[in-house]
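So that we are looking at the same thing, I have put the structure below in structure tokens.
With one protein chain withheld, the remaining protein chains of the complex are depicted in position.
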Amino acid sequence: MPPRTIRGMLKNKLVLVGILSLFLSFIFLFLFSNFFLFALFLIIFIILLVYNFIKVSRKLYDALGTRLMLLATVSVIFLFFLLLLILINGSINILSDQSLSDLIFSSTWKPFSGKFGLFAVIVDTLIVTAISMVIAVPISLLSAIYIAEYAPKKFRNIVRPFIDVLAGVPSVVFGLCALLVFVPLVRDDIAPFFGSNISSGFSLFTASLILSIMVFPIIISLCLESFNSVPIALKEASLSLGATKWETVKKVIFRAAGPGVLAAIFLGFGRAFGETIAVSMVIGNQELIPKSLFGPGQTLASLIASNYTEVSSIPILASALIFVALILFVVVLIFNLLGYFVLQRASKRWKY
Amino acid sequence: MNKSNTIQIETKTLNVTIHNNPVLKNIDIQIPAKQLTAIIGPSGCGKTTLLKSFNRLLEIQDGIKIQGEIVVDGINIMSSGLNVPDIRKKMGLISQKPYPLPMSIFENVAYGLRIHHDKNAKELAEAVQNCLQEVGLWNEVKDRMHDPASRLSVGQQQRLCLARAIAVQPEVILCDEPTSALDPIAAQQIEKLLLKLKKDFTVILVTHTLRQAKRVADHVIFLYFGKVIEQGPAAEFFNNPKNPETKAYLAGEIS
Partner (left out) sequence: MNRRNLEEKIFLGLMLASVFIVMGSLILIVTVIVLNGAPSLSIEILTQTSEGGFYLGAGGGFLNAIVGSLLLALPATGLAFLIGIAIALYLQKDFLKPGIANFIRICLDILWGVPSVVYGVFCLTIMIAIGMTGGSLLFGIIALTLLEIPIITRSIDESIKMVPSGLKESAYSLGSSKFETAAKVVRRQAMPGIIAGVLLGFGRGIGDAASILLTVGDSNYFPSSISDQTAALPTMILNLVSMPDQVVQNKAYAVAFVLLMIVLLISIITRYLTKKSSKYIIK
């Protein structure tokens, strides 16, 4: 409760500052005729007055606070639809210029001659995302199981913070590493090993490789969380029936933590699918249907990064890029909803 | 009481520490076969720890150190080189709160059978039915065998856990306060079941209600602050306790 007596009020520092600023504002007005400083201190005084008034009147404080919270909540929903609306509105230009099937099923992307076929880019995106997930999912899941269920405590205590830190490393840093290590590696060793000698190293495969590494910490840390939330008694129940550790993991823990694991995979997918910078640094940025995994390509996200500088010279290109962003948004939307419904079903059926 | 007096489980100077705090101190007990042994004592005295040391479940937690011998059927289960799942298979565990596995009712009971025996579908179904009949659950669930086990009531879940445990044909059933989360009627059902099961299994019941121990136990072990104060046949223990601490506990003076 705010203080009621005069002395109590004077003890309150904010009240003191308020009185001081009122005093100062008059000094500046009458002694120095400095109108700016007068206004500044007067504003401070008024703010403090209002603040104190609100503090004193609990009802108002409550109502105002609740309204502000409501406002923020409504505005984020508004933001969600505004985002969708602006992206759709921005895409209208390109969609009225060219048919949707032309955009999606033609593979010539030549902004300067007005050709915006996205087919090759979509194919590349699917390939890169698929390969990176095929590498990342099994490796991450196996590692997460080891860390959660098998590893000695000391190892776990070192690894967990390390994984958490790496989940926060900016993608541009990953991209730089890929440029330094993986591009030469693919060019000199991996591509020749698979019999393609002319690879520059900037390739779909390089992009997939760095994406899978970027996805590791995300999937692992989320999986660890859901493995750890499986009650220990459930493990005991399975073990006391004579199941081995692996049988317990496979049949009980995976099932109990299933929704969380699935959510982790979906999130990893979203990250791989929408990653822009790291991919654009190593994929070679050419809108071609790939002849081999070791040739250059372009994903939807990296297309935006490598074309945005031209939007001022080709107005319709902006609309095309907005359309690409809309595709990214809608795919993420669909995947999230899909994940949500799968989770709902699974957790309703197998809650413990 | 004059059934066979063979000893199923015996511990020799068993010491357990959790994060360097001694929890069990020099435990020497004998648990007779095919009888119901109650482990009693106030909460936090190490009853559950003792129970879980019998099937080596303690060691899955961090910071546990176990010393001493636990002899089951003449074999020291603490010695190295044993196959731990085999030890655990011999002992079913019923926990305080029922934890059905995240599967259907049928799969819960079939879980252990699938692991340990190669049975065809028909044999499996029969075995599951037998186990469920044994615990009196069959008539209640026979029409919804493939529903998630989590949809059963808590009392039914606990009986399902019992069925799941006896499905793998253990020798011992370890019960960790199996009725504490249940309503009185469900608790009574479980108690009756335990009395029935002790014909075929050695039942070890951890409980902190004295009355329950009096009702069902053949043999009693009294633990107090990690030490065995007194053990012996139930009639003798309750009617003629030797140790002053036991007397005090039975009279309700310490808890």
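Going in written order, the chains are labelled A and B, and every chain counts its residues from 1.
As a convention for this text, a residue touches a chain if its C-beta (ideal position, glycine included) is under 8 Å from a C-beta of that chain, and two chains touch if they have at least 3 such contacts.
Fair warning: this is a prediction, and the values are worked out from it, not measured in the lab.
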Hidden-chain contact residue, picked from the options A:Ile43, A:Val165, A:Ile198 or A:Ile232: A:Val165
Contact with the hidden chain (one of A:Leu100, A:Ile289 or A:Leu333): A:Leu333
So which of A:Val17, A:Leu100, A:Leu126 or A:Val181 would be touching the chain we can't see? A:Val181
Identified contact with the non-displayed chain, of A:Val173, A:Ile198, A:Ile232 or A:Ile289: A:Val173
Chain A residues that touch the omitted chain in the full complex: 58, 61-62, 65-66, 68-73, 75-77, 79-80, 83, 86-87, 90, 138-140, 142-143, 145-147, 150-151, 159, 161-166, 168-174, 176-177, 179-181, 213, 216-217, 220, 244-247, 266-267, 270, 273-277, 281, 301, 304-305, 308, 311-312, 318, 321-322, 324-325, 328-329, 332-333, 335-337, 340
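Here, only the chains that are shown with their structure count from here on.
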Distance from the mean Cα position of chain B to that of chain A, given in whole angstrom: 48
Which bits of chain B are touching chain A when the two form their complex? 52, 55, 57, 60-63, 85-86, 88-93, 95, 97, 99-103, 111-112, 115-116, 148, 150, 161, 164-165, 168, 174
The chain A residues in contact with chain B across the complex are 153, 231-244, 247, 251-252, 255-256, 258, 349-352
